[in-house]
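Note that one protein chain of the assembly has been removed; the remaining protein chains are unaltered in position.
The block that comes next holds chain A.
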Amino acid sequence: MSELVRFLREKMWILGDTRWYARVDSVRGELVEVERLGYAQLDARARAVGAWLTDHTPPGAHVMLMYPAGLEFFTAFLGCLYAGRIAIPAPLPDTDRRALQRAEGIIRDADVGLILSDTAHQPALGSWLDGLSPERRAECVATDGTVPPAPDTWSPFSLHLSAAAYVQYTSGSTSEPRGVVISHRNLLHNLLSIREKLLTEEILDELRHDPSPPGAGWLPHYHDMGLVGMLLSPLACYGNLVFCSPVSFIAHPLLWLQMISRYRAFYTFAPNFGYDWLLRSLKAGQLTELESDLDLGSLRFALSGAEPVRAETLNAVARRLAPIGFRPDIWAPSYGLAEATLMVTGTPCGQGPTMRRFDRDALEAGAAVPAPDGIELVASGRPAGMDIRIVDPANSHPVKDGQIGEIWARGPSVAPGYLGNPQATAEHFAARTADGDGPYLRTGDLGFLQDGELYVTGRAKDLIIVNGRNIHPQDIERISETTDPATGPCAAFALPDATGREHIVLVQEIRPLHLNGRAPAGLAELIRKRLAQELRLAVHVVIVGPMSVPRTTSGKIQRSRTREELRAARLDPLHSDIPAQSPLASPTGGHEAGRPGS
């Protein structure tokens, strides 16, 4: 038993079933609790899974977990931790069309021999596995179906904190999945950082005593924020949790508010898009008729993280929900990434968010200069158990406070690296500043420090984030290039409109010889349809002539330069889906901070 497992089980021992995890769903607009397990029940089931894994798999085996949202997943995950087997959470195909393709990539990448699921999904997963090539053959077992051994047959064994606990697949494109190896030490340190840095002594005291106020959320358990922030952190903080599946929230956004109100939740958490979605789905007047039912007065902490935190969203949500008791000072912006387990910086409960205005032109030039009529940025809080440096990505020199650079992080929460990928591990986890300080994790995100708080201003990577989905431009480009013989090289990127909402743009070169008299607009339509079908993405297609997409000397397409050329109206398109009056089309339209035109 590692120190981490001892730490988690200690809470279950002390608190027994006085603390619980409950999942709810929406039935005809009403909140219904569909399952609940106390800490001791969770522990017993986790021990049973652990005992089964000890009997059926070698120590350190990679076990992929493909479950729907719910407590069966959580007990299987804990069972893996207990048994020293390495869990690999992955989504079921019902949440993402390409999930099976991705899962196949993970099986290959992580050499997975066993998949755990539930009885509802085991048959379909089993026949999918039968269809894979024999060298990737893995077995699928339902943990709620097999008669598990008695919990008491599990026996703790000693495991060092440096041992791998689980592998978090988040980064990497569909064709090249990249798994972050999280050690027992990483997870323990991040859970303790969340508890010690975000919660005040007074709140912790409240959580320790009955009745302990719960947290409320809906995040997917196969993402770092859902796994560590939503499912594991209540256990570390003596808390209760009420949650629903991400699909239930998307379909019934009010369920989120109902959970908080009904269970008197004291904290909640989501990426920016979740708060945005709630706002979009609340029609004018809708809250007034529900006011008598909903009361968010119990909420003292609303975390926003895992995505750029937008001031417009925080302000609009606070205004919209004010009539039912939401106070703006409960916002707690944070910053994190899977490579650092989860949290890197955070805002303590009760402190309130820091929002400041900065000069837009100066930000684009890489400096944070306060300006009363500038663009409003939200600080993501202070380093939590982490050492943060802002570094010029071009020459690795640390920059001064108020200067934008790449965010580098160091601390016990930083993962040892990517599974089976020493090259990517060396590139991302072993960075040293020009004066030799290191090793640091290169986050790929841009930002600046001011008064000890981190402001995240953009991404150095080309990653596109829409509605909580991390989309690699390569995935869009590969599909577009193979749509038609007339589609040549292309570049995909995000462009913000006047409100800051990001839109995906694809600049596509044509091969005129293969056009056979067809209009470029027709080609754009083919590409739009194909991307809608394959990736469920709405994309603005811009068709340009051959060799119009900027390339490096070695012939690699340059996305950020293509983007700048488009914004500066230097591309001369043959067809454009972007209407001329759209803010996306104007060189001065749209805004964003500090993304250097590298």
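We adopt the following convention: a residue touches a chain if its C-beta (ideal position, glycine included) is under 8 Å from a C-beta of that chain, and two chains touch if they have at least 3 such contacts; residues count from 1.
Just so we're on the same page, contacts and distances are computed from a predicted model.
Colleague: Match the chain absent from this complex view to the correct UniProt protein name in "RsbT co-antagonist protein RsbR", "Acyl carrier protein", "Amino acid ABC transporter" or "Cytochrome c oxidase subunit 2".
Modeller: "Acyl carrier protein"
Colleague: Given the contact definition stated above, which residue among A:I250, A:A316 or A:L515 touches the chain not shown here?
Modeller: A:I250
Colleague: Looking beyond the chains shown, say which of A:N421, A:N467, A:Q558 or A:S582 touches the absent one.
Modeller: Candidates A:N421, A:N467, A:Q558 or A:S582; residue touching the omitted chain: A:N467.
Colleague: Looking at A:K529, A:K556 or A:R570, which makes contact with the chain not pictured?
Modeller: A:K529
Colleague: Out of A:E10, A:E35 or A:D94, which touches the unshown chain?
Modeller: A:D94
Colleague: Touching residues of chain A against the unshown chain: what are they?
Modeller: Considering the whole complex, chain A reaches the absent chain at 28, 93-94, 97, 247, 250-252, 273, 277, 281, 283, 466-467, 469, 525, 528-529, 531-533, 536-538.
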